[in-house]
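Just passing along the structure, written as C-alpha cells.
Missing here is one protein chain; the remaining ones are kept as they sit in the complex.
After this line comes subunit A, so read on.
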Amino acid sequence: MSFQVTKAVDNKNTTTTTNYRCGRLNIGDEKKPLITPTFMLYTKEGSPINLTKDLLNGLPNEKVHSLQLLFSDLYQFKDVLEKYQKGVHEFLSLNEHILFLLFRDSANFSADQEFKDDSINVTARKGKTKVDVQEYNKIINVIRPDLASSLSVDLDWNTGKKKAIKQVQCTLSWLNKLIELQETTTTTTTKQNLLGVIQGCKYSDLRIKSVEETIKHDSKLSGYVLGSFGTGESNQERAEILEKVLEKLPKEKLKIISGVGSPEEILCCVEQGIDVFSTNYPNLMTEWGNALTFTFKLDQFKSVNNSNKINLWDTKYVIDTTPLVKDCPCFTCTQHTKAYIHHLLNTHEMLAQVLLTIHNVSHYLGFFEEIRKTIESNQFEQYKQQFLAKRLLINNKEK
C-alpha cells in the first residue's frame, strides 16, 4: 500500500490554517488508485446499502470505491471468513474496491459505549461480547481489509475528562499491543495496513497527547483515523481541535474522519487536510426520501438554481416527468423520473430506495470529484466560498 500526496496547498494566515490536498492511495494494483479527497460508502453486513454488484459498478463516477466495513458487522461472521480463507474482498465480491475496517458506525453513534482496560464491548446480534487486542489481531488477519483501524471507542464530545483520559490511554495501549502482535505473530504477507486512532474528545491537551504518542509508531501506520468527531461538537469546536491535531500529524499520511458528512462539514474538513470521510449522509437522505440536488459545479453556481435537496414524498412530483437532477449521469436520472420515484415511495416499493441510493451516492461522488478538480486547479478556496454562499442563499430561500 502507498499513499502519495499529489497536490498540496498550505496557507497560513492570521485567522486560519489551510492544508488541503489531493492524494492517491494505491492498494496492490497501481492502475486502480483511490483518489482523495473522497468518501467511503456506508455498508450493512458488508454490502453497500441497496447496491448489488452490478449497480455499484455501474455508478457513473470513478471505478474504484472505498467502503467502510463496520467491525461489529463483520465480527458476526468472523468464523465464516476464517473458514473461507480468501479474505473479505472476495467474500463480499468487492475485489476492485478499497475496504476500510472501522469501529465507528457513522449511522448509529452510541455515546454510551463501554470499554475496559483490556477490551471493548462489541454489540453483536447475539448480544454483547468482549474483544481484546489479541482477538482483534486474529480477526483482522482473517478479514484482511485494505486498511484496519486500531482498536478504539468513540465517545461523546462532552465526555468527562476522566473518561476521556482513559479513552486516550486505552487507545494507545491497544495500539502498542496490536503493533507488537502484528510484528511478532504475522508474516510479512499477512501484515495489515493499520490506522492509528486519535482520541481525546474536546480536550486539546488530550488530543495533542494522543497525537504525540500515536505518531511514535508512524513508521508502522498507514494513516490516521480522527475519532470522536460528529458527536455533538460545533463546527467551530471541531475546526479548532482539528487544526491542533492535523498540525502535528505527519503530512504524507492518509487522514480519515468518521461521523462528519454534510456538504458544509466536508468542505471545511477538506480545507483543513482530511482525505477520506466515513459518513452515511447520502444513505440518510435516501432513508428520508430525499434526493440530493445541490449544485456542486464551480461553473454552475451563477447559472443553476437547484434546491439543495428535494423530498420525493411531496405530492407535487406526482406527474413530474423530469429527472431528479438534469444532466446527472447516474442510472436513476438518465432512466427515471421524479413521478416514478414518488410512486415507488408512496407504494412502499424497495426500488424507491435503490434508485435514490444510486442517485445520492453518485451525486456525492460527483461533489468530491469537483472538490478534487478545484484543488488541482488552485480554485478550491473560491469554490468553497461560493459553494457555501450558494447553499446558504438557497436554504434561506426555501425557509
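In this text, a residue touches a chain if its C-beta (ideal position, glycine included) is under 8 Å from a C-beta of that chain, and two chains touch if they have at least 3 such contacts; residues count from 1.
FYI, contacts and distances are computed from a predicted model.
One subunit of the complex is not drawn; among "NADPH:adrenodoxin oxidoreductase", "Mitotic control protein dis3", "Queuine tRNA-ribosyltransferase catalytic subunit 1" or "Protein pelota homolog", its UniProt record names it "Queuine tRNA-ribosyltransferase catalytic subunit 1". Checked against the hidden chain, the listed residues A:158, A:335, A:382 or A:395 yield one contact partner: A:335. Across A:270, A:344 or A:394, the residue that sits in touch with the chain not pictured is A:344. Of the options A:10, A:45, A:114 or A:376, the residue whose C-beta touches the omitted chain is A:45.
Touch with the chain that is not drawn comes from one residue among A:108, A:321 or A:395, which is A:321. In the complete complex, the residue from A:93, A:113, A:173 or A:379 that touches the missing chain is A:93.
Although one chain is hidden here, its contacts on subunit A can still be listed: residues 44-47, 49-55, 76-77, 80, 83-84, 91-93, 318-319, 321, 331, 335-337, 339-340, 343-344, 346-347, 349-351, 353-355.
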